[in-house]
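Have a look at the structure below, then the notes.
With one protein chain held back, the other chains of the complex are shown just where they sit.
We just call them A and B in the order they show up, numbering each chain from 1.
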Amino acid sequence: MTRKKTLLMAALAAAALIVIYLFLVNHAPIKLRRLALTGVMLGCIYGLIALGYSLIYKASGLMSFVQGDIMTIGAFLGLTFFTFFRGLFGTGEEGESNVGTFILSVLLTTAFAFLFGILLEKGTIRKLLNKNVMAIYVVLATIAISYIIQNGAQIIWGGIPLPVPSVFTVLFVQVIGVRIQPEMVLCVILSAGCMIMLHFFMTRTRMGTSLRAAAMDAKAAEACGIDVSLSTGLTWGMAAGLAAIAGILVGPIYGVYTMLGANIGRKGFSAAVIGGYGNMYGAMLGGIILGLAETFVAGYASSTLKNLIAYILLIAFLFIKPTGIFNERAIQDV
Amino acid sequence: MRLPIPERGGRGNAVAVMAALAAALLLPAALTFFFGNDYPVFICCFILIYIVAVSGLDIVFGYSGQISLGHAAFYAMGAYGSGLLVNFLDFPIIPAMLAASILAAAIGALLAWPASKLVFHFLSLSTIAFGEIVYQIITHSPGKITGDFIGLRSEFVNLFGYLLDRPGKFYYLALALTALFLLAKTYIVDSKVGRAFLAIRENTHAADGMGINVRKYKIVAFTISAFYTSFAGAMYMHMVGYASPDTALQKQSVLFLTMLLFGGTGTLLGPIFGVVTVMLLVEALRDFQDYQVFIYGILMLIVIVALPGGLYGACKDVFHRLADKPGAMGGEETGDAA
Partner (left out) sequence: MLLEARNVTIRFGGLVAVNHADVSVQPGRITGLIGPNGAGKTTFFNCISGVYKIDEGEVVFAGRRIDGLRGFQINEAGISRTYQVINLFRKMNVLDNVMVGMHSRLRQSFWASLFHSPGQRSEERTALAKARDMLKFVGLERKAGYPAGNLSYGEQRLLEIVRGLASDPQLILLDEPAAGMNSGEKAQLDVLLKRILGTGVTILMIEHDMKLMMGVADYIYVLNYGSILAHGEPAEIQRNPDVITAYLGGD
């Protein structure tokens, strides 16, 4: 995309957001406003997961089914860090602000997940690819690892959701006239922050350019002196980091439980397809569309349909527009 | 590294087939005598049913190289479809089983259509999504006709006035049907169609260049596969006389995939090996129910990393090494020398 086009699109998106905001504030009933806010929040989570899928697809041409499980691990790890630091730095009283410790936990969890992602790529995926295993088996390997982590988490932590202590002193904040948990605002801000940082990292830094080059044409990038193996590893690490962030952000809102990541991870595929599988911006947009669709269906239709809408959208997009909103063509075969 | 070479046809030695058949015929009597109850025969019936289901999965995965993560949906559609046709439309059972499987296969063809234009990963996504949708429909059916979370009861097979209400009786029908399905599989695989599947699995671009309509054959493979697995589901329904919504769970799809991978893909015997060993393993580890998926994951990983031919491939290797004759892959060492 050219610079001009990007700016134009950003401007259009901003204008649309302002219009939607004005509409919500002035005309929309309270229920609609609440659903819109929850939808955006949930959408950010889906977006982060889908972003990981897209990064991995671009870098390795593979689908990874481990994202959701890394999210689960991230949620539990985040909770563990958070409780630990609260005990260490805070007084442990109700109504105490824990923003600092929370951010610290986020950073630590992300770092761990980042390492995990690199290890996953270097230890399993790369090894298999070097052995000339067919791509289909490499994808299966990620599925196998996903089952192992899923069931492993079940064995370790059991099936009961764990509550996460609140991060802020206040229990509610007012946004466009709706009282919501402040953690939801934090979730949206941090996700948007991740997205913006990722955008600038990918387009403005040397490292990001190398990553994109390696993803586009591994052989050519290698010829230009880019360490493709390192780039691929880093990409998997970043994808894992994003998944873990999603996990830790969602914890204070939904609680932490072992099937958390599996469900969101599976639905995240839908977000990736909606936006255009393999496209960074599409992933985030697809996530938000999916989040809104889910909350609105839950609010105005039924909860059964809410559980299905992600899958219905996924299949519908494969039928009608498999390349997604951003028309990502990398997924087409003969 | 040794990778499985998909097998096609060949005149299997008739003696081995006859011996296997004789053993299969005598098995229920022997097991009932030995254990004193017919639970082992019940397990044998399940083994036969799963052989049909997993052989079907093999056609789509082992031969045409596409991943399906939602074959449980077809298993459940066969079971519920056949049960509903019998219960509500008074179909005779065998036609109901066929009709349900044909319907499920048609839905399978429709589902495979969009994914056929895309890289192989995308079939796994649409099948996951489809599996979830089928599960939700079964557990939240209009008018609760599927019995929602309780499950659906239906009838036992009545063969010319002879009611197959015990596993010991159903076993022989299942054996005949399984043999039929396996024979059909060898026939399909040993033809222009089977070669087209393999070519697609090996290299879609070259397959296209050789005049193979890749999209069409991807859909054909998935449709056949859906038919097999749905029919297995219908067999299950009328063996037990009941189907539970658990059949549509992802866990069931994982079980099929594990059996296939562990046994060996792209062969006639691989799925049989896989079903038997994994079934026995599951029975032996009944006390570790909570660890089941964990074990499936480990088994899959072992196969992918260390045993690419699955159990069957490994057995064949050992056999060839003992017999000291070059196997199908024997050319590997000498291939470049000449």
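What we mean here is this: contacts are C-beta pairs under 8 Å (C-beta built on N, C-alpha and C of every residue); 3 or more make two chains touch, one makes a residue touch a chain.
This one's a predicted model, so the numbers in the text were calculated from it and none came from an experiment.
Residue B:207 is the one among B:31, B:97, B:207 or B:243 that touches the chain not shown. Across B:119, B:198 or B:275, the residue that sits in touch with the chain not pictured is B:198. Only one of B:152, B:220, B:248 or B:261 touches the chain withheld from this view, namely B:220. By the touch definition given at the top, chain B reaches the unshown chain through residues 3-6, 8, 184, 187-188, 190-196, 198-199, 202-203, 205-214, 220, 328-329, 331-332, 335-336, 338.
Note that in this section only the chains that are shown with their structure count from here on.
Between the Cα centres of chain A and chain B there is a gap of 35 Å.
In the complex of the two chains, the chain A residues touching chain B come out as 61-63, 128, 131-137, 139-141, 143-148, 150-152, 154-155, 266, 269-270, 273, 277, 304, 307-308, 310-312, 314-315, 318-319, 322, 331-334.
Residue ranges on chain B touching chain A, taken from their complex, read 1, 3, 61, 65-67, 69, 111, 113-115, 117-122, 124-126, 128-130, 132-133, 136, 140, 204-205, 207-208, 214-215, 254, 257, 261, 290-294, 296-298, 300-301, 304-305, 308.
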